[in-house]
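All protein chains of the complex are present and in place, except for one that has been dropped.
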Amino acid sequence: MTTTASARRTRRRVAVLGATGAVGQAFIRRLANHPWFELAEVAASERSAGRPYAEAARWIGTDRIPGDIAGRRVVACDPDAVTADVVFSALDASVAGDVEAAFARAGRTVLSNARNYRMDDDVPLVIPEVNAGHLALLETQRRKRGWPGAIVANANCSTIVAVLALAPLHERFGIERLFISTMQAVSGAGYPGVPSLDILGNVVPYISGEEEKIETESLKMLGRLDGDHIVPAAIGVTAHTNRVPVEHGHTICMSLGFGSRVSPDDVRRALEEWQGDERARGLPTAPAHPVEVTSEADRPQPRRDADRGNGMTVTVGRIRRDPVLDVKLVALGHNIVRGAAGASVLNAELMEHNGMLPG
Amino acid sequence: MTTTASARRTRRRVAVLGATGAVGQAFIRRLANHPWFELAEVAASERSAGRPYAEAARWIGTDRIPGDIAGRRVVACDPDAVTADVVFSALDASVAGDVEAAFARAGRTVLSNARNYRMDDDVPLVIPEVNAGHLALLETQRRKRGWPGAIVANANCSTIVAVLALAPLHERFGIERLFISTMQAVSGAGYPGVPSLDILGNVVPYISGEEEKIETESLKMLGRLDGDHIVPAAIGVTAHTNRVPVEHGHTICMSLGFGSRVSPDDVRRALEEWQGDERARGLPTAPAHPVEVTSEADRPQPRRDADRGNGMTVTVGRIRRDPVLDVKLVALGHNIVRGAAGASVLNAELMEHNGMLPG
Amino acid sequence: MTTTASARRTRRRVAVLGATGAVGQAFIRRLANHPWFELAEVAASERSAGRPYAEAARWIGTDRIPGDIAGRRVVACDPDAVTADVVFSALDASVAGDVEAAFARAGRTVLSNARNYRMDDDVPLVIPEVNAGHLALLETQRRKRGWPGAIVANANCSTIVAVLALAPLHERFGIERLFISTMQAVSGAGYPGVPSLDILGNVVPYISGEEEKIETESLKMLGRLDGDHIVPAAIGVTAHTNRVPVEHGHTICMSLGFGSRVSPDDVRRALEEWQGDERARGLPTAPAHPVEVTSEADRPQPRRDADRGNGMTVTVGRIRRDPVLDVKLVALGHNIVRGAAGASVLNAELMEHNGMLPG
Partner (left out) sequence: MTTTASARRTRRRVAVLGATGAVGQAFIRRLANHPWFELAEVAASERSAGRPYAEAARWIGTDRIPGDIAGRRVVACDPDAVTADVVFSALDASVAGDVEAAFARAGRTVLSNARNYRMDDDVPLVIPEVNAGHLALLETQRRKRGWPGAIVANANCSTIVAVLALAPLHERFGIERLFISTMQAVSGAGYPGVPSLDILGNVVPYISGEEEKIETESLKMLGRLDGDHIVPAAIGVTAHTNRVPVEHGHTICMSLGFGSRVSPDDVRRALEEWQGDERARGLPTAPAHPVEVTSEADRPQPRRDADRGNGMTVTVGRIRRDPVLDVKLVALGHNIVRGAAGASVLNAELMEHNGMLPG
């Protein structure tokens, strides 16, 4: 770590692509005072390019635009316009495919939130505490694609929250069957996102593509690296996804069946003892506890628990016997922080710490 | 039916116990202009007895107190104070046990919403379209308890909604495994019920006793009458129950495994063709369709679908293949109408129509 | 009335412009089974034209698209494509100016919800119960503009609700000063309208242009017809407008100062006795009581009172002494029904009944 530590005396310049949207704003918050990264550029669509950030973006947080970003001029999402070697992508899937590839081709490392490359064989889909080792796929990626740069993805927001609760249990006991039902916050749909007329006092039991993401991305992240590809975890998983009138925080009910007899106490202990991959420990935005267990009968709750660990901790509660499988529980995490911008930033920290970022 | 038809020239006098609460108010709405029943008495706790109804109750609907009920004097929940032979009980479980028994002992027929007697071997737990035949248990009940009256129960609100969607499928295909996750409206907790500070912009993943009710009551209703008792359905069922900031309407996600191969199309057809027990057809408040199927991608939704069939229709949507079991779907119904007061009134209509009410 | 009555044996064909939006949908609901009008055509933007209505519109109600409208093909908002003589305009202000004029020029009578012509000297801005006589401006309009057709406007939603509560008091006592503060439902912003991230658990104390509309349109409607123009009411009025997380129903707090001493009891009596212009009585969708007074301490409330009179009644409550002016009170009405689509339809009924519609 000595070399990277000295490299950090001057912070590494990074950029955010898609900086005006909801996730883009979350990136700005997390990078504003980052000890290792300096937010050097904010990039967005042609429509926004050239305008001061404060004009181009409708800032939707409870805070103010941090630092000097408000006056910063937005640049285009183009490797010619962006100079930073490391870019965080909050781009919409409709454009992320081309733009992220262009940046990788131009030698940049792309930390992507978009769904486009997540399930590609040679793209690591990473949660540092869970599967840091999957970053080894980057060699394959460079070889196969011939890119001097790289794309590293993080999963869909609800999947990340679920997988953080599942990883300790799959590592220790082996999950075989999994039923998931989510209640997801409106911020997961971006801004303007869900119209208030659709969700005030209502539930919408459908989120386009979300169930498929959970059912595939979770198996890749819980899978095993085998040379140049990931062998997905052999878990039968089904997901129901729902939108609820909550601002931030996805709540996830799960029933789990294991290969052997596992009790609620076993599960609780495994979650409490888990610390995650040691390569993730001590990173600047890594929480002290990636997973926390609550014993209060009616927790976790999004409004009360989403911010734990600065939004990076997943809270698990209601661990109890499942009458059909083995154990049921509820997991909750902040969809915009742990489930999106914070996930990418933590991935970048992991790469920086391990000398995997350029130059 | 000739005798009961003539009896109906003068409507049968009925009473509501626990008339001031949320479910009690729903009873008043449904009985206010009922063709067969005349709401003769409103009974409530000692604290309310003697006061005009409008003073004793905090009316929480969007309507006004119907008819002349506002000025009606509340009587005590006591068989000496109530004269009607048929009583609808919206009593809280903390008092329902004693009070309902006292009425049955006094020769009254009690249509109960309370949980106290639901799982007793000799108490029919009835949804007319699903298991009208279970009313035959009343003979056993009278014999065993020596009551001249009777107690007939309806299930917990979320269970009723789920069972209406399940019954057509269990009848036709045989369900073996069942995963349930609910998102329940605040009106299910009565009034004042859920504090706004707990539920505004939040989800509470816990409702006391609710999961156990779903896991047991559903099996009794889907079970088979065998002489003097019910053989519960042999379904492995697990439930997750959640409170969401919705006024009325419980939304229920379900994954179903059958004994044989069943496709989403089979399920859709079975639901569309199902008409329920013929003894329930044509009853005054029976909906034309106890179950309706929607093919819209994002329905059913509580605010938009809870009132279908005057609150008595359960809407089922998102019927699709389940990657672990066979089929998954979403059901939705009005918890206060189909799930509580409307359920009891329909049970009473079924009994009236079949000459099972006193006199 | 004999001629129009016979004309009604066959219902008059009408069209809705901007039929796919939130207000357009409200028009469809109100015209679906109208005794005098037959909804013959649904028109919308070029993007929608040619497609079946059910595909072009995202239906946002709790009901289903009425009658055969779902399959009806949408036509363009063009007098060449629309054949009906009477058109209801739910067009956005950005296009209403040109389109409505084109229809009037083509001999059609336009009942407009848009703001574009409301304050023009020769355009009647009408609430039938309040200022039916202002329709006389149509002569001036035809003379000045040379249109064979006509434009009749209704006011902004919050203004209509306020003016219905104010008219009885201004007629009887003369209002001199008026303070208004609104809490407006999200449906007033159309669909998709207000993003849920902006309004869940929040208040937005700003609605673009709304305060100016209230401060000017109310004076025109409470004004006096003087030959070819309206002399606006001489009331000093100030408005604060706010968006709140409510689905339907605008709640309006008002403090009123009169020219003479007026007590809360005077106000209550004036409101209770008021029946509005007799020309509006008995129209098909006119409510029995355009204004109702509630004496409950905490009413009116949007969720509980917006639907009174089928959405056409304004409820007034909390009539009490104002320590600075004379009296303060709260008014509430359904913004989409009385405040928009229902307002236009009632205007058309008034014109039909008085032989003011073409042919």
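Letters A, B and C mark the chains in the order given here, with residues in each chain numbered from 1 onward.
Following the convention adopted for this analysis, a residue touches a chain if its C-beta (ideal position, glycine included) is under 8 Å from a C-beta of that chain, and two chains touch if they have at least 3 such contacts.
Bear in mind the structure is a predicted one, so any value in this text is a computation, not a measurement.
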Of C:50, C:201, C:282 or C:355, the residue in touch with the unshown chain: C:201
Candidates C:124, C:149, C:168 or C:245 - the one touching the absent chain: C:245
Residue, one of C:89, C:112 or C:255, that touches the chain absent here: C:255
Residue touching the undisplayed chain, where the options are A:120, A:277 or A:307: A:307
Touching residues (missing chain, whole complex) on subunit A: 61-62, 200-201, 247, 303-305, 307
Hidden partner chain, residues of subunit C it touches: 177-179, 181, 183, 200-206, 215, 236-238, 240, 242, 244-247, 251, 253, 255, 297-304, 317-318, 322-325, 328, 330
Residues from subunit B at the interface with the omitted partner, ascending: 22, 60, 186-187, 191-201, 245-247
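As a working rule, only the chains that are shown with their structure count from here on.
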Centre distance in Å when subunit B and subunit C are each reduced to the mean of their C-alpha atoms: 41
Computed distance of Cα centres, subunit B from subunit A, in Å: 43
Whole-Å separation of chain centres (CA-atom averages), subunit A against subunit C: 48
Shared-contact residues (touching 2 or more other chains) in subunit B: 200-201, 247, 303-304
